[in-house]
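Encoded as structure tokens, the structure appears first; notes follow it.
Note that one protein chain of the assembly has been removed; the remaining protein chains are unaltered in position.
As written, the chain order gives the labels A, B and C, with residue 1 at the start of each chain.
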Amino acid sequence: MITAPDLDLDLPTLPRTATTVRPYGDTTDDGMVQVSFTLPVPHGPLADGAALQLARKMGIDRPLLVHSKPIGRDFSFFVVYGPVVHEVDLDEIEVVEREYPLLTAKEANSAVSERLGRKLVVLGACIGTDAHTVGIDAILNIKGFAGEKGLEYYKELKVLNLGAQVSVPELVRRARVEGADAVLVSQVVTQRDAHLTNVKELAAELRAEFAEHERPLLVVGGPRFDPGTAAELGADRVFGRGTTPSDVASYLVHALTGAELTG
Amino acid sequence: MITAPDLDLDLPTLPRTATTVRPYGDTTDDGMVQVSFTLPVPHGPLADGAALQLARKMGIDRPLLVHSKPIGRDFSFFVVYGPVVHEVDLDEIEVVEREYPLLTAKEANSAVSERLGRKLVVLGACIGTDAHTVGIDAILNIKGFAGEKGLEYYKELKVLNLGAQVSVPELVRRARVEGADAVLVSQVVTQRDAHLTNVKELAAELRAEFAEHERPLLVVGGPRFDPGTAAELGADRVFGRGTTPSDVASYLVHALTGAELTG
Amino acid sequence: MTTAVRTPGKLGLDPALVRRARELAARAGRPVVDLARSHTTVAVERATLRLAGLNGADPEGIPWANRLVDAVRDQVGLEHGVCLPVWEALRSGEYRDLTDLAARAATRTVPFRVPEGDAAVRSEAAARTAVGRGIARIDERRREREELVRRWGNPKGPWIYLIVATGDIHEDIRQAQAAAQGGADVIAVIRSTGQSLLDYVPDGATREGYAGTYATQENFRLMRAALDETSAELGRYVRLTNYASGLCMPEIAALAGLERLDMMLNDSMYGILFRDINPVRTFVDQRFSRQLHARAGIVINTGEDNYLTTADAVDAAHTVTASQLLNEYFAKEAGLADGQLGLGHAFEIDPAVPDSFRLELAHALLARELFPDAPLKWMPPTRHMTGDVFHGYLLNGFFNLAGALTEQSILLVGMMTEAVVTPFLSDRDLALRNIRYVLDAAGGLAEDFHPAPDGLIARRAGQVLGEAIDLLEDIRERGLLDAIAAGTFGGMRRTAEGGRGADGVVARAAGYRNPAIDLLETT
Partner (left out) sequence: MTTAVRTPGKLGLDPALVRRARELAARAGRPVVDLARSHTTVAVERATLRLAGLNGADPEGIPWANRLVDAVRDQVGLEHGVCLPVWEALRSGEYRDLTDLAARAATRTVPFRVPEGDAAVRSEAAARTAVGRGIARIDERRREREELVRRWGNPKGPWIYLIVATGDIHEDIRQAQAAAQGGADVIAVIRSTGQSLLDYVPDGATREGYAGTYATQENFRLMRAALDETSAELGRYVRLTNYASGLCMPEIAALAGLERLDMMLNDSMYGILFRDINPVRTFVDQRFSRQLHARAGIVINTGEDNYLTTADAVDAAHTVTASQLLNEYFAKEAGLADGQLGLGHAFEIDPAVPDSFRLELAHALLARELFPDAPLKWMPPTRHMTGDVFHGYLLNGFFNLAGALTEQSILLVGMMTEAVVTPFLSDRDLALRNIRYVLDAAGGLAEDFHPAPDGLIARRAGQVLGEAIDLLEDIRERGLLDAIAAGTFGGMRRTAEGGRGADGVVARAAGYRNPAIDLLETT
């Protein structure tokens, strides 16, 4: 009795194959975005004008200033909506795709024992004054993250977690003493770019301390890192929000034992 | 016993006299803004990359992609924070400052009767298919807005409120019949720029129908109008969010009787 | 609808007072029903023709139903209804079908007459057969819905209702499907500004609405099909809603039944108050449209929430209650069951009013307890939403909470951009996340919500009910039309003679025949 819906829609095809897209409010290519910010200008028509000027500089054509409110005496807060003129070129985006297979703990273990013939030594820490250990613990501790066990669970990995607020010299010293294959570092505090500064300092120290062939792999993680910035930071790999232990284990196996395969 | 606080702060002076300012997150000139938008790209690393590219095009240096979420299968939604490179030049802002005094009802009435010697005729309407009368009623009805009485309360103004969904030809006809000094038009629906199209059409019709010296003043209002756009729309004055009846009455008196003063 | 067992009587309302309120509403409404039964309108007649299968439009886009009714009216008037002259003509002339007749009538080459005696009996019978097919189709769509709901099930909690309003049916469809995937139970396609004042129903798929999409039979079909597809994929029946109100209320009701829409905005007074449509026209159209909804198993949504966009939500709270009672009376008179009464109310108190949230709870609970079996439609804040989208998002969360605490049935989910634009795709998704959080985290809090017996909430609810009774008292005395003219609802004054579409109202003659009404009233 019920006929299959006779759906004969002449839908505009989505720009999946197109190389450029624009933001979508409620219509294809309408370009709509929402922006909010504060300006150090007392509330009033001048501040409103300043907000509109900024919106235009951001590329918002015909910005709608929908909210404007004083904060204290010297500042004003704004919400702006409007269409941006920009297009995003999907072809130009460099995606850090995982270039290695995702392994189970078992697979990772056998890869290490077969290819390396010894345990892989992993040294973890939060450096600088950062004391946010939950992220690195999520990767290292048996308890793990998102239902996955952490690296301590991998019997072919020897994991040393130095915890919070480890100084760069101390970490480099321990890397030497423990014969670390990889140093895993977490940075959560980003104010004044602390995370970037600390990682760059560590990368430089490791390079100063170790010859390139013996230098442990530098793996960096934290919620505000952009995985595309490894080279810039001098790290070997950068992990962002939502990383799971197996992402990291698979990478370590790939980077530290993969060479054996081809070499 | 309690001494006056001995406040000896060496605060960085606010850029009140400076001509350029930047957005303020938590530090002077940090440039921080918040942006959200949707892209018609399925959720994943490519979409994240696209979001970052757009943010960069908007002038956000080192954007932080803090939220990325699929919407249905074809779209992704993003929240980005980061510092914009742009500066706002306060000197370049054209503020539509009120160039006329704000009058009480009494003052407005006496100005009209003294200078015009007859009642000033005001015709109000929502044009096109717009049926949002609350805004124009707020300006015209006795009840008024924000504690101020509306124009009907001014005994030297003759107010005719045609209500909702009045067509442009009908409004022009009534302007002629009633001998309107000013036509007050409200436009609230802005989708597909309906408000701009309608006002431009009305402005053109009024100019076609009336000789310039007899043309009623065209006053436009609505929450999404930018007061700076009167010339572009062909209107004499544009009022935005939060306009009060006395703003409008004072303007009418200024524009329609001010000439008498100097002339 | 909502499966939660309601603790009865948290407010301790006096049942005698409640009875009295209902009685007054019935007495105030009855004269208007008499008016509806003694008049017809062009829209009622067009709807009847549509039931008989007359759809499509001429090359200018004017529907054949309009062409035919206009032609009949020109020649013989509508006092006897359109059916007698139309089927008389069909029976006696050489017309392939109704469309053919309409096309020829449009060129004014068809001579119409009102048949009498035997001819009248035969014409009426023919009309009844034709119209009966339409009603049978509606019955079939209703069974179809029932089967799909059986197959896929109903939402467990309140129905989560979202709007799409792009003006373009194709964008609407993408967005509706995304919304359903995100958790919406009901999709409403908002209409283009101005459609309600068109005295015809546009034809075909449309992409050019302003702040809404035209309600057309084809748009209904496309969206229902798309939602069926998504429902199948989700294993959850997603409902579709549109608007009956306006000059074409009965026709749109017919089309909604034919295309298996599931709910319809249908208010006894909305057109009068907010579209300046003639009151008599509205009441006549309303009755017929509701009879159709009753038959189609469609849940109606009334529009009391709108009053609070032009009147103050505290001062005018009792007008909402009074109007709900009137809407209930009119709805039941037209054959709707309690389970079809999506009476409207809204969270529109100025948030700057002290204790605004508790006052909202008082109002919402009053509605809940006055209409325990009705699937109440609870509308989010609109008037006091501003461009501060963050704060708007919060306000919507408190609206959702009030809905959960007072066990409302249909929750219209508010958009943070309410004061800015018609909803963005992302606004809808965020809104779904908002309501999901509230229902999952605090959905059961009604268990712990017990207004103090003489506390602010109970006192306020009692006060509103009292004021509603006084108002109904007054309306019964002066007459509903008069009360409307005095600006009782939403502060809008509308006289019985004024408003658009008055010329489309016709007093029925003694020989008026409308087989649709007969079928709807008897079977």
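Methods note: contacts are C-beta pairs under 8 Å (C-beta built on N, C-alpha and C of every residue); 3 or more make two chains touch, one makes a residue touch a chain.
What you see is a predicted model, and the numbers here were worked out from it, not measured in a lab.
Student: Based on the whole complex, identify which of A:96, A:116, A:164 or A:255 touches the chain you can't see.
Tutor: Looking across A:96, A:116, A:164 or A:255, the contact with the absent chain belongs to A:164.
Student: Specify the residue from the set C:121, C:441 or C:507 that touches the hidden chain.
Tutor: Candidates C:121, C:441 or C:507; residue touching the omitted chain: C:441.
Student: Using the touch definition from the top, which of C:99, C:356, C:382 or C:408 touches the missing chain?
Tutor: C:356
Student: Suppose we count only contacts with the excluded chain; which residues of chain C make the list?
Tutor: Spelled out for chain C, the touching residues are 351-352, 354-358, 361, 388-391, 393-395, 397-398, 401, 416, 430, 433-434, 437-438, 440-445, 447-452, 455-457.
Student: What is the set of chain A residues that contact the non-displayed chain in the whole complex?
Tutor: On the side of chain A, residues 36-38, 69, 71-75, 77, 128-131, 134, 163-165, 189-192, 194, 223 touch the unshown chain.
Student: What does the interface between chain B and the hidden chain look like in terms of residue numbers?
Tutor: So the residues of chain B touching the unseen chain are 1-2, 5-7, 9-12, 24-28, 32, 34, 36, 64-69, 79, 81.
As a convention for this text, only the chains that are shown with their structure count from here on.
Student: Chain B to chain C: how many Å between their CA centres?
Tutor: Roughly 35 Å, centre to centre.
Student: Distance-wise, how many Å sit between the C-alpha centres of chain A and chain C, to the nearest whole number?
Tutor: Those two chain centres are 50 Å apart.
Student: So the centre of each chain is just the mean of its C-alpha atoms; given that, what is the distance between chain A and chain B in Å?
Tutor: It comes to 41 Å between the two C-alpha centres.
Student: Counting only residues that touch at least two other chains, what does the list for chain B look like?
Tutor: 36-38, 74-75, 190
Student: Using the touch rule from the top of the page, what residues of chain C touch 2 or more other chains?
Tutor: 174, 419, 421-422, 424-425
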